[in-house]
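Only one protein chain is missing from this complex, and each of the others stays in its spot.
Naming follows writing order (A, B, C and D), and every chain is counted from residue 1.
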Amino acid sequence: MPTINWSLLMPELVIVSTLFIVLIFDMIDSLSKKVLGWITIVGAAIALWVSINMLLVGEVGTEFSGMFEIDGYSLFFNIIFLISTILVTLISLSYLGTDHKKQGPYYILILLATLGMMLMAAGNELIIVFLGLELMSLSLYVLAGYFRESPASSEAGMKYLLLGAFASAFFLYGIALIYGAVGTTSIPDIATKLNENSLSPLLLSGMFLLIVGFGFKVAIVPFHQWAPDVYEGAPTTIAAFISAGPKAAGFAAFMRIFLDALPDLEPQWNGIIILLAMITMTGGNIIAIAQTNIKRMLAYSSIAHAGYILIGLAAASNDGKASAMFYLLIYCVMNIAAFGAVILAKNADGESLLISDYAGLGFRKPLLGLFLTLMLLSLAGFPPTAGFVGKFYIFKSAVQAGYVWLVIIGAINTAISAFYYLRVVVKMYMNEPEEELEFNPYPSTLVLGLVVASIGVLLIGILPALLVSPIQNAVM
Amino acid sequence: MTAEHIFFFIFGGVSLIGAISVISFRHPIYSALALIVTFFAQAGLFVLLGAHFVAAVQVIVYAGAIMVLFLFVIMLLNLGTLSLKGALSGKLKGVAILLGILLAIEGIYIAVTTLNNPNTAVASSEVAADTSYSIEEIGELLFKDYLLPFEVTSLILLAALIGVIVLVKRGNQQEN
Amino acid sequence: MLLSLVIFLPLLGVIAIALLRGMGASTVKGIALIISLLTFLISIGLYYGFDADIEGFQTTDLLRQKLNWVTDLGISYHVGIDGISLWLILLTTFLTPICVIAAWNSIEKGLSGFMMSLLALETGMLGVFCSLDLFLFFVFWESMLIPMYFLIGIWGGERRIYATIKFVLYTMAGSALMLVGILALYFQNDNSFDFVALTQSGPFEHSHLLFLAFFIAFAIKVPLFPFHTWLPDAHVEAPTVGSVILAGVLLKMGTYGIVRFCLPLFPEAAANATSWIIPLAVIGIIYGALVAMVQPDLKKLVAYSSVSHLGFVVLGLFSQSHAGIQGSVLQMINHGLSTGALFLLVGMIYERRHSRMIVDFGGLAKRMPVFATFFLIVTLSSIGLPGLNGFVGEFMILLGSFVKGAFSKWYVVFATTGVILAAVYMLWMFQRVMFGKLDSTNESLRDLNPREIVLLLPILVLIVWIGVYPSSFLNPMKMSVNEVVRKVDTTQNTPAVGQLKFNENSIESGQIIESENIFMTNEEAQIK
Amino acid sequence: MLSIEYYLILSALLFTIGVIGVLIRRNAIIIFMCIELMLNAANLAFVAISRSLGQVEGQLFVFFVMAVAAAEVAIGLAIIVSVFKHRETINVDEINSLKG
Partner (left out) sequence: MNLLIDIVIPIVKILIIAHMLIIGVMVMIWSERRVSGWIQDRLGPNRVGPQGLLQPIADGIKFLFKEDLIPNHVDKPLYVLAPAMLLVPAMITVAVVPFGSSIQLFGETIILQIADINIGVLYILAITSLGVYGVVIGAWASNNKYSLLGGLRSSAQMISYELTLGLSIIGVLMLSESLSLRQIAITQGEGVWNCFIHLPAFLAFTTAMYAETNRLPFDLAEAEQELVAGYHTEYSSMKFAMFFMAEYMNMIVGSAVTVTLFLGGWHFFGLENMGGPLWSGLISFAIFFVKTAIFLFVFIWVRWTLPRFRYDQLMNFGWKFLLPVALTSIVVTGTLWIIADGSLLWIGIGNVIAAFIVISIVAGIFMVDNSKKTTVDNTVEVSLPGLDAIE
């Protein structure tokens, strides 16, 4: 019997236990279903606490015959995922309503998706990464189509599913080819077996297919087509979730595979990544300008952000990795909060999704205006928000790696992105509403989530050291 | 021409024809049947490769479960024959086929160069002659070294189970 | 410590307003006024703590502060001042209370938001002038955009959204390049963003590109021709207070950036770039003046005059002469005062008449004599009438660049026509607005009320003070300008430590002081 | 044993056919079948490679992939059914209410 060091697996175990507790509690009919959400939050919070502790203590090791690697990197990503999960659950509590009977599965699927992400970050074996990816994706397909009585939600689910499964197939074939070329799928073994001479068409095409697969998953131009449709159609909370955690998970695996397993191929993949980063940033930002629906706008913005994060990957250094991790964390927080603010803007007629619906909102709902403005400013990368520091850090790592032109394009893109982010702010504060709208009262949990996110964004913006030092320790 | 060659070309040919049929039949039912044929032929290839276990699982899972689901849904939705015009996307068709041909050429090129490239693991490895693995060995590996993926698979199935129930189980709302 | 207090006191005001805005408009206004006045008073303390004999940045704890911020990335919170930034800080803290008073009754919607934006903007601007860490500088540089964006975008005119977006995009495009420049410098500075350390290292690799990266960012802000197109839009659409701050302080950030970063850090690149920057500056001077001449809109006229005036500043900065640079710094303040005042005056008349078109006015001097008097003085100051502030600055710039400038003297000659053109368009405008037949619709216009007079009086006092006794302004900045000149002067390629150089400097500065004296005597004579 | 390149070529061809199918077919169910075809092509490659390397791991991967494929199909068909309920079609070109 192989012995297993359970303490290394604590965060995952906590999530699995929470999952089953929710599953059991869901069967009790008389129970208020809101409890399930809180159980989820508590479970995720415990897992978060455990992960942070492990990160601070510096607990590292591998488990399951080397397939599961607990190190600073995976623990930090765990933190990203768990924060996303907690925030999304917080904003979901009121979004799902009280009478919705389908709450149990919702939280279970969120937890399963979280678990999949954690596996992706910690997977030290391509097949684990694939399985984690699938666990996450499958849960998300269902979540995207969760409101089956809504045609939009079902459609979003279907589009996500078809393109997601398509991408998975590419990813899998890539793994197969790499397996053929190197003879192993273990990430450290690949790295040791590879050397400069081991270039072969098999390996290169495997690598290329991996890029395509990841490209779809993290929505990189030109593999991004699913993102806007899915974000628009999916329940807003789920759109927030998809834009945050899974993207981080995709990058976690992306960076682990390309920086840990294929560092010797850097000359081969670097050019592709740089090119992708450029077109992703530019494409995402430019198309975002034309959007009238705020969810679609946020979708394109999240595509553009994937481009910024790719810069960190292209830098191919510890610093680049650290900056991408930093950026992913704050990106997750601010993006979820932005979606949360969109939910908050729900009026009596339903959600206001058109940007023109936001006219005059800033003065009539000052709190909401403040949140949304803060988040949009952070997304645009204005100081003193966390978004600014994140971009700065990424650009710094890229300049260090010598990609000055990439940084210039990135910085110009920041300016372009300011245009459409600020346009929403413009609408909120500078236009009069076309018609008087009734508003629902603020759901307290949603506000709580937004307050937490806002404090986080500002705190990290003002005191980035709080986050930078742990990350640098984590990637060392 | 050994027996293996013959069988390879039979199974390979059938699977290719089946695959092409999948994408060219107008009616989903025919496509599904063609896909079943392809899967069968692949199971045959797996047997040729000494992977008996995989071959059996291929038939059980793909032919026995997955494709039945497909047929079930096609019948349930009773999708009439779509005209070929509507079945194919016009603007993409040319590009797709071109892309496909390029991809295929590339794939063949890669495969052919594989053996000539001593850096590739498959080419440089000493091919183990006739090792066919027993289920015991597979089982041991599965429950020792590959315990984690195995457990994850169970979670994936749990996700699928819950997801499907949520998506198609009827009437929770109506009852309220 | 004191410096940080000055920087962040307005931010405290923002928080105070945010918390107390429920208590009514008068409370909000009161808080804003008190905070801004307090900031001004404390900033005067900076002047008294300032030691004019120190070369470089002040070293006393009061005026210098360095704290670790993000140690891992070599970022620190480092603020300090020298003779150049001192005056810009004072200008900022001086103009802010005036703006608060100017906005007293004119803002109806979202007053608390307005005041918060104004105070936040003040913090941003002060931060830019004080930062001695490139990261910190960039943070303030960027964060200042948001309140300015709100000021124009919410409380501006008809086409405010277009104007504000244009303003932000221009600035951000520029700062994108600057960001790259900052990062590149970081790696050449031992992975540190500290500016003081930076001034001691160098020369830098790729200094030409770095210079360009910084210069374009600043040139957009100045705005140097041909980057100026955002300016008229922003000015026209901004509310009065926005225009005042924009003209008074924001434009100075560009010139401040040039004198603080471009010149001392990349002297050779700057020297090389002179050949194309000077023509641009001169084109800006003449072009701004010509366009201003044909403007039917008062505000636009003033806006284009800014383009022209700032062309002078750039000219002076690149003259590599002590007089030129000193004149430029002085001219920054002058421009802040006189153009700020002009915008205030235009705003006042706009509040009464709801028009800014010159054709709508005429003969106002009869109905509004006090207004006309103020207007005249400010107009003359803007033209550069001897005895008022504009003259001192422009004269020093022209003198410095003519005598020492490493470029064709013809440029200076052309630039001088800008002074003449300024007189033409300003006086013509004055004539059309103030004299002639009084339109019947303007019959009912009231003259300035006490609040408005209180508002303008301090500016007028300073305008005359600088014009009459510029030494009190020039002396504190002397050593700082010296240092810039020493770095810029490419004729001396070795670092400026040697005795010989010191002598040369002293000789040079002696000459300058001499010329100053000459010029002062002239002026005094004229006054007499 | 037959040279591995035969299997790799076959696998590449099957994968390509799957890709083409996804791109040219508009019926969601057929698209989905094509995706299954792609997964199968990968499986074939895995088995062939693991055989040629004399390892058994490749067969395990196939086992996992099949489990994943089954889960994917179950969810996919459920989603397709729920889309069909709303739209009475599963032609992906007609399912286009989400467009900006």
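Just so we're on the same page, a contact is a pair of C-beta atoms (placed from the backbone, for glycine too) under 8 Å apart; a residue touches a chain by one contact, two chains touch by 3 or more.
Just so you know, these numbers come straight off a predicted model, no measurement behind them.
Only one residue in the set B:V22, B:L45, B:L77 or B:A160 touches the chain that does not appear here, and it is B:L77.
Interface residues of chain B facing the missing partner chain: 29-30, 33, 36, 52-53, 56-57, 59-60, 63-65, 68-69, 71-72, 75-80, 134-135, 168-171.
In this section, only the chains that are shown with their structure count from here on.
Averaged Cα coordinates give chain A a centre that lies 30 Å from the centre of chain B. Centroids built from CA atoms put chain C at 43 Å from chain A.
The distance from the centre of chain B to the centre of chain C, each centre being the mean of the chain's C-alpha atoms, comes to 70 Å. In chain A, the residues that touch at least two other chains are 127, 131, 134, 138, 141-142, 145, 148, 157, 177, 180, 183. Multi-chain contact residues of chain D (touching two or more other chains): 8, 11, 15, 18, 32, 49, 53, 57, 60, 64, 68, 71-72, 75, 78-80, 82.
Of all residues in chain B, those touching chain A in their complex are 106-107, 109-110, 113-114, 117, 119-122, 125, 144-149, 152-153, 155-156, 158-160, 162-168, 172-173, 176. Residues 68-73, 75, 109-110, 113, 135, 138-140, 142-143, 145-146, 149-150, 153-154, 160-161, 164-165, 168-169, 172-173, 175-177, 179-180, 183-184, 186-187 of chain C touch chain A in their complex. Looking at the complex, you find that chain A touches chain D at residues 127, 130-131, 134, 138, 141-142, 145, 148, 151-152, 154-159, 161-162, 165-166, 168-170, 172-173, 175-177, 179-180, 183, 185, 228-229, 232-233, 290-293, 296.
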